[in-house]
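All protein chains but one are shown in place.
Chain IDs A, B and C follow the sequence of writing; residue 1 opens each chain.
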Amino acid sequence: MSASRPVLSVTDLHVGIGRQPIVRGVSLAVHREATLGIVGESGSGKSMTVLAATGLLDAPGAVVSGSSALVSEGDPVELIGASPRALRSVHGGRIGFVFQDPGTSLNPLLRLERQITESLEAHRRPTRREAYARALELLDAVGLPDPEAKLGAYPHQLSGGQRQRVMIAIALACDPELLIADEPTTSLDVTTQAQIIDLVRDLQRDFGTAVVWISHDLGVIGQVADDVTVLHDGTAVEQATVLDVFERPQQPYTRQLLEARPLVGENGPSAIADDAGTLLEVVGLDVRFPVTTPVGPSTVHAVKALSFQIRRGATLGLVGESGSGKSTVAAALTGLVRADAGRAVLDGTDVFTVRRSGGRRAEKALRRRIGLVLQDPFSSLNPRIPVAASIGEPLVVHGLADGRAARRARIDELLDLVGLEPSFASRYPHELSGGQRQRVSIARALALEPELLILDESTASLDVSVQATVLELLADLQYRFGLTYLFIGHDLAVIQRVSHDVLVMRAGEAVEYRPAAELFAAPEDEYTRALLAAVPPARPRDAV
Amino acid sequence: MTLPAFVSHPVVRFLARRVGYSLVVLIGVLVVVFALVALVPGDPVRIALGTRYTPEAYEALRAASGLDRPLFVQFFSYAGSAMTGDLGVSFRNGEPVAQILLDRLPATVSLAAFGIVVACAIALPAGIWSALHEGRLSDAIVRITSQFGLSIPDFWMGILLIALFSTTLGWLPTSGYRPLFGDPVGWLQHLVLPGLVVGFVAAAILTRYVRSAVLEVADMGYVRTARSKGLPPRVVTFRHTVRNALVPILTVTGIQLATILGGVIVVEVVFAWPGLGRLVYNSVAARDYPVIQGAVLLMAVGFLVINLLVDLLYAVVDPRIRLS
Amino acid sequence: MTDRVLDGGRVGSWRLLAGNPVTVVSAVALTAVLVVALTAHWIAPYGINEVDVPNALRGPSGAHWFGTDELGRDVLSRVLVAVQASMRVALVSVVFAVVVGVTTGVVAGYRGGWVDTVFMRVVDVMFAFPVLLLALAIVAVLGPGVTTTMLAIGIVYTPIFARVARASTLGVTVEPYVQLSRAMGTGSPYILARHVLPNVAGPLLVQTSLSLAFAILSEAALSFLGLGIQPPEPSLGRMIFDSQGFVTLAWWMAVFPGAAIFVVVLAFNLLGDGLRDVLDPRQRTMLEARRKQ
Partner (left out) sequence: MRQPAAAIAAVVAMLVAVSCAPAQRVDLGQGSGYLIAAIAGEPDQLDPQKTSAYFSFEVLENVFDTLVEPDADLEMRPALATSWDVSPDQLTWTFHLRKGVTFHDGCPFSADDVVYSYRRIIDDKLANVDKFSAVTDVVARDRDTVVIRVAHPTPNLLTNLGGFKGMAIVSRKNVESGRIATHPIGTGPFAFASQKSGDSIVLVANPKYWGGAPKVPGVTFEFITEPSTALSALQAGEIDWTDSVPTQRISQLKGDDSLKLAVTPSNDYWYLALNEARAPWSDPRVRRAIAYGIDRQSIVQATSYGSASANQLAIPKGNPWYTPYDRYRYDTNEAKRLLDEAGTHPGKMDMLVTSEYPETVTAAQVIADNLSPLGITVDIRTVDFATWLDEQNSGHFDMLMMGWLGNIDPDDFYYAQHHTDGASNAQKFSNPDVDRLLDAGRVETNRAARQQDYAKAALIIADQVSYIYLYNPSVVQAWTTNLSGYEARRDGAVRFRTASLTGRAGDQ
């Protein structure tokens, strides 16, 4: 622990909602000019711990015990059980908050100036002119271009990254001693994430604010934290300096977390025979679709003249930031969206001509040859029907198993294939975890016995550890059955781990398209380089 | 602001779309209103004349109503003339329908307006209060009362109020209407009871919408941000929660207006209130189809205009449209 | 390893329904009303048109629990039979509205494109008319009576169901599990039957309960105006209209029919609300969270 006095010290914090304990006796401390990283998987209670410790927890029926003292100037202020008035003077005044989703964290009906100055007015009595000057100074400090204009703007006129910068400006408005950042970069692109990380570090250096940074991403924690607390199931499993945690993890759980992380630079999938033919060849794919905005209809040119091939048994990694059009490619191939131009030849037949004029039977047969797995495990399965019915649907539709018994047997076989007990067949989706549901989705796609399996961000919503097991499953299936994948994602480390070839997309266009090994070793395109650079390195920033 | 700038300004384009949409609906309204009379089994003119039937009166009225021409032509002439305010003549006394409707408009407008004011005066505070105290006793009380309000038949409430406040206590007149400009005190005295009935039912409907709108906004990120700034509860509630809840509430109030206008009919009959509702009721007995047609059209157009105004307010209040 | 079930299993719908006191009360009240409606003719102590002028305008008594009206008829018997008539009108018109409204709504929501635009413009047009005014106009044109009342209320409530059905269908068709079914070639009938309808049933059940409440109010209003159920068939609305002249002499003639409407409508409203808390997905999460405390 760094020597200087702690700003916030939390001892033996317990939080329970109803009968269910969520935080079970966590103690931690945050020091001036230092950043405490809190890392844990979803459900580990990391946000709950910090919100309870700072008195911002608002869940009805929550029971909080233990102590959390704000110690800096003057005598310590106990926050647990403090009166609403006392908490109000601390919030915004001595503790600033930044939350995850920039989209909803700012009031859409108020100009930015108002949302900054109201915090000042709550804690100090500035004149209008002083408040305006302070707001201007803050926007400049968080690196917003043309702060003068931004003050008069509304949140919807800014990008995600800019809105997050405004949030930080608001949090630091009254020059607080402590800044709480709860997953501040999780909803941002990796490039914007890197900029926000640098910004917070610079502000900490300039203003000497103590920071608590909560995240599920070990890479980000490695870049920002001085000390790290690893939370699992409501208890602090390991608390040490960032170097000790990353280099010399003491607890098995921490070690597993570290190992499960996909890291850029690790080896890719096993090579395939170089005489493997091309399964799918896409030439000049162009997709445009209408969007209705309140002010009138307009069209979005999502994919512009994209060409690529996928070799049989190989995996093509399609990577790009949100809005780059990578999901539209999947939609076009699976017929969910109509392609405006281009050819997609799947082992001899052009998918688009069959779709346009091939007739119902031909199109149905074509659909059996391409499987699809989507991102969100919770909405990929119909909540009202059991797992067996979901997996069984393709069997029924394409008549792949005649009779109930044959179908039941095939379902058990598929479940086993994806590592699930046959007993899962009769369960309902809400009785399964995120990982188990993705496995059921994969089983359903495999039921088609597709030639090509499109995986659109299918592990992005899973915790790191769960993601690792699913990626292992996919690799194993590819090895055993020679499956061909089109793997779509935004996490370069995951892409490197699964892809034989990689295509980088930006605003609908291919920016770089080369075998994975070459691309990761020596990226040619400047955008690819920026993407790679923005990925938080495996080893923490202090490691030498 | 030059014309091209004016035309391309987001609010104008938004409004133009809304006006275009309303015109399409208006045409649909005209078709339905026209179809209403075309559906009459038998010959409407013959039925309406009844005892006063004479061949000349029959021909005169048929010609005046243009019922002798093919259906298609009739519709376009009806729609065209409706646009210019000519809604044909009443079967009962030959007066222009537009004039008859205009005589009745002030009464219905004052009743509906008074009803809306009462509704908002009850629904807004009650809805916001119960949302902010969700799950607690006051929330349950507001929800139950609004359920009661929804379930009470308005004509029954009217009759009981008359029996209590007029016939027994004699505080308020039992029925009738006094024009606002002719006799303002009388106007208000006569308006209290019917207005309360319309207002209470409307309040019951609106309270639920206000409550769910505020509840929905209270879960939003920016409300938590506001609390994280240590703002006083009053500021968090009104500048952030309620202000954002007003946008959906506005749209719903516009839509709910149709049901409120519908309720006015029965209340006008109970209180002998000389408005459009009572006119429709009397016209039904007298089979005065053009007047029924005209009143239905006027109420529907009123609804569309009010919704357009709500859209205008929406565009003004919500910067996401003004500066999209 | 740490791949635990996250949302702790969803509590069965029926246990949630049973846990909510309001729905229990309204369900009990509704069953009572249904029993009354079905057996009205048997349990009614007197004939609905049994005139007994010498005993006219008598207050509630042992012989006549709800008292007698201006012709000496037993108000309780007439209320019981009238409740049956109202329920019949409400049920038939709501069934009409559900069948027509839901089919249009689901087809419009699922097929989208010009079908959706056309259907929804028609629905918007119907919404421009105040509910009771349109019903009044339809009855005025087709003539008063039970059948035209049922038709009028049915027509007037169809747009509401069309809108609810369309909104929920749209909500379901954008769900990934429907997109996946479409991608793998499942035909529309299978998707509609297995995926769309089961998930649309919840909000529609809520709307049905609320619409039954409003249908009874609409029928009562039309009968009050003399356009709904015609004498000698008793109707709650008309009984209230006839009671206007006797309110100071015989309060029971106005109070009991109105109270009957109020109880039935309140029961439907409360059931609708209870169902909404359980079946409407958005509300459900709030409810489950609270239940766990």
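Everything that follows uses one rule, which is that a residue touches a chain if its C-beta (ideal position, glycine included) is under 8 Å from a C-beta of that chain, and two chains touch if they have at least 3 such contacts.
In this text, all values refer to a predicted model and were calculated from it rather than measured experimentally.
Student: Checking the contacts here: which visible chains does the omitted one touch?
Tutor: Across the whole assembly, the hidden chain touches B, C.
Student: Which one, B:Arg178, B:Arg243 or B:Arg322, makes contact with the chain that was left out?
Tutor: Reading the full complex, the residue touching the unseen chain is B:Arg178.
Student: Touching the hidden chain in the full complex, which residues of chain C are there? Just list them.
Tutor: 47, 49-51, 53-54, 56-57, 70-71, 226, 230-232, 244-249
Student: Where does chain B touch the missing chain, residue by residue?
Tutor: Looking at chain B, the ones touching the missing chain are residues 3, 6-7, 12-13, 15-17, 19-20, 22-23, 50-52, 83-86, 90, 92-96, 98-100, 102-103, 162, 166-167, 170, 173-176, 178-179, 182-183, 185-186, 272, 274, 278-279, 282-283, 285-288, 291, 298, 301, 305, 308.
Here is the rule we go by: only the chains that are shown with their structure count from here on.
Student: Where's the contact count highest, between which chains?
Tutor: Top of the contact-pair ranking: B-C.
Student: Farthest chain from chain C, going by the mean of C-alpha atoms per chain?
Tutor: A
Student: Counting only Cα atoms for the centres, state how far chain A is from chain B in Å.
Tutor: Computed value for the inter-centroid distance: 48 Å.
Student: State, to the nearest whole Å, the distance from the C-alpha centre of chain A to the C-alpha centre of chain C.
Tutor: Here the centre of chain C sits 45 Å away from the centre of chain A.
Student: What whole-number Å value describes the gap between the mean CA coordinates of chain B and chain C?
Tutor: Roughly 23 Å, centre to centre.
Student: Mark out which residues of chain C touch at least two other chains, giving numbers and ranges.
Tutor: 290
Student: Would you please write down the residue numbers of chain A that are in contact with two or more other chains?
Tutor: Within chain A, the residues that touch at least two other chains are 60.
Student: Can you list the chain C residues touching chain A in their complex?
Tutor: 1-10, 175-177, 179-187, 190, 194-195, 198-199, 290, 292-293
Student: Give every residue of chain A touching chain C within the complex, in rising order.
Tutor: Result: residues 17-20, 41-43, 60-61, 232-233, 256, 334-336, 363-364, 367-368, 370-372, 374-376, 379-385, 389-390, 393-394, 396-398, 428, 430-436, 441, 444-445, 448, 463, 465-466, 469 of chain A touch chain C.
Student: Please name which positions on chain C make contact with chain B in the complex.
Tutor: Against chain B, the touching part of chain C is residues 121-122, 124-134, 136-143, 213, 217, 220-221, 224-225, 227, 237, 240-241, 243-244, 247-248, 251, 254-255, 257-258, 261-262, 265-266, 269-270, 273, 290.
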